[in-house]
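Here's the structure, in structure tokens; my notes come after.
Only one protein chain is missing; all other protein chains are in place.
And then chain A:
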Amino acid sequence: MESNIFHLQYAIDTFYFLMCGALVMWMAAGFAMLESGLVRAKNTTEILTKNVALYAIACTMYLVCGYAIMYDGTLLLSGIEQTDAVAVLGDFASREDGFEGGAIYSSAADFFFQVVFVATAMSIVSGAVAERMKLWAFLAFAVVMTGVIYPLEGSWTWGGKDVFGLYNLGDLGFSDFAGSGIVHLAGAAAALAGVLLLGARKGKYGPKGEIRAIPGSNLPLAALGTFILWMGWFGFNGGSVLKLGDIASANSVAMVFLNTNAAAAGGAIAALTTGRLLFGKADLTMLLNGAIAGLVVITAEPSTPSALIATLWGGLGGVAVVFSVIFLDKLRIDDPVGAISAHGVCGFLGLILVPITNGDASFSGQLIGAATIFGWVFLASLLVWGIIKAVMGVRVSEQEEYEGVDLAECGMEAYPEFVTGK
């Protein structure tokens, strides 16, 4: 009888990982819609191509070597399909922490849940470099980021390994529940490295220091993308509880969903209000960035805060993202969708807030962890972008930028008119 319950617990925990992984996969659609809505019509096809392709590349590179680097798995996932129910039942029966211990679940489900996080980290980069980067340069970078850079950084955090054998982040009190730092700050670091080597879009910054608006072409898509990300995030944070099948875990999952939602709401309201105070009107794009900012902030610690604290933490993110977007423009760092602000600045903010509600984390641990993640990803990315720039160039020509990368890189407009066959 007891072994039947173990079967069920295994099945429900496996199922939970798979469903959460599917929700995080859905975030890829969110990014695609958000980014395509915030770029100009002439650059829409290319950014969609980037988003779909990077997801596929992330899944493949992580399968080839990324998962092995991060978690000591086997290259090409060989052996992951093997199951031994008798051995698993033995594990359940013999262990001391019993029914309420750590989850035991299918290895394939573990990979599936992990791989969608890699894709999320990579897709943060695509928005920041939009409208002027060469598509194939971006995809080349994606291969290295998802195959090596992210997995190595992940191995020092969730993988528990020493950083280049020097120190151990877990021992130092670093805690990042679902990846404010490990995924979001990391993606933003790679994005910042790319943007610095790429330069701003033509016409964005004037010769006398003016900052010119380049409005997005499809705000309905941007709003849709944000809601899709919001929903997908329930899987991102919810799945990171890593277990469903006992009362304590189920309650933890429920609290994580609740807090994730609350933080997004707090961020949205805060950004809308901040935008209204600064600009005089309701800025939809800031509202959208604010919801995302709230989600990024709570990602570091969605289970221990109370619902009110989660809302407030999200609110801090919402305020921070508005000021960060303005500040980056003042530094003439051109980020068409606010990715570096929402994921980088707010990812860091999320890490710093963790020790306030989680006694197992320390401020010094969080700072060292943030510095390690940012330092490694930024410098490694700078190197890779630099090599790509030297070999094939990262930026399209001025003429191609004026015509739009849809025609230059894809030969296909997103909103064609007057097209005639031959």
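Keep in mind that, in the parts below, a residue touches a chain if its C-beta (ideal position, glycine included) is under 8 Å from a C-beta of that chain, and two chains touch if they have at least 3 such contacts; residues count from 1.
The rule is simple: contacts and distances are computed from a predicted model.
Only one of "P-II family nitrogen regulator", "Cobalt transport protein", "cytochrome-c oxidase" or "Rod shape-determining protein MreD" fits the UniProt record of the hidden chain, and that name is "P-II family nitrogen regulator". Touching the omitted chain from chain A are residues 42, 202-203, 399, 402, 407, 411-412, 417-422.
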